[in-house]
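Notes follow once the structure below has been shown.
With one protein chain held back, the other chains of the complex are shown just where they sit.
Here is chain A:
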Amino acid sequence: MKDTIQVYKEIDGLFCTIYVDGVLDYATMDSFIEEIKSIERGTEKVIINFEALEFIDSTGIGAIINLVHEAKDKRFSIELEAVRQEINDVLGTIGVFEILETLQKEES
């Protein structure tokens, strides 16, 4: 498992897709946070593509949770895309999907 991360962003109109490649953890968090911070005002939907995500720790999950709460305040929606089964199980156990669903339901 590599100890690095590559994060890049693709903008298509009001949609923004963030691709995360590698390990999203305590040591690699900063570049992910930078991309999140640079999400432009007026964006309607942020898609986080986890297809190439190998591992996520609690700090990485914390960043996702914070983004979900921020999305509610800034009125954009979030979708987690192409999540591998193992990571999907971790996010499910911790409650990420339930938080996402609850907050987005409140918003709509």
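The rule is short, and it goes like this: contacts are C-beta pairs under 8 Å (C-beta built on N, C-alpha and C of every residue); 3 or more make two chains touch, one makes a residue touch a chain; residues count from 1.
Going forward, contacts and distances are computed from a predicted model.
Enquirer: Please identify the absent chain by the protein name in its UniProt record; candidates are "PPM-type phosphatase domain-containing protein", "YCII-related domain protein", "Tol-Pal system protein TolB" or "Acetyl-CoA C-acetyltransferase".
Expert: "PPM-type phosphatase domain-containing protein"
Enquirer: Of the residues A:T17, A:T59, A:N88 or A:Q104, which one touches the chain left out of the display?
Expert: From the options A:T17, A:T59, A:N88 or A:Q104, the contact with the absent chain belongs to A:T59.
Enquirer: On chain A, where is the contact patch with the chain that was removed from view?
Expert: Residue positions of chain A that touch the missing chain: 1-3, 26, 55, 57-59, 61-62, 65-66, 69, 93-95, 98-99, 102-103.
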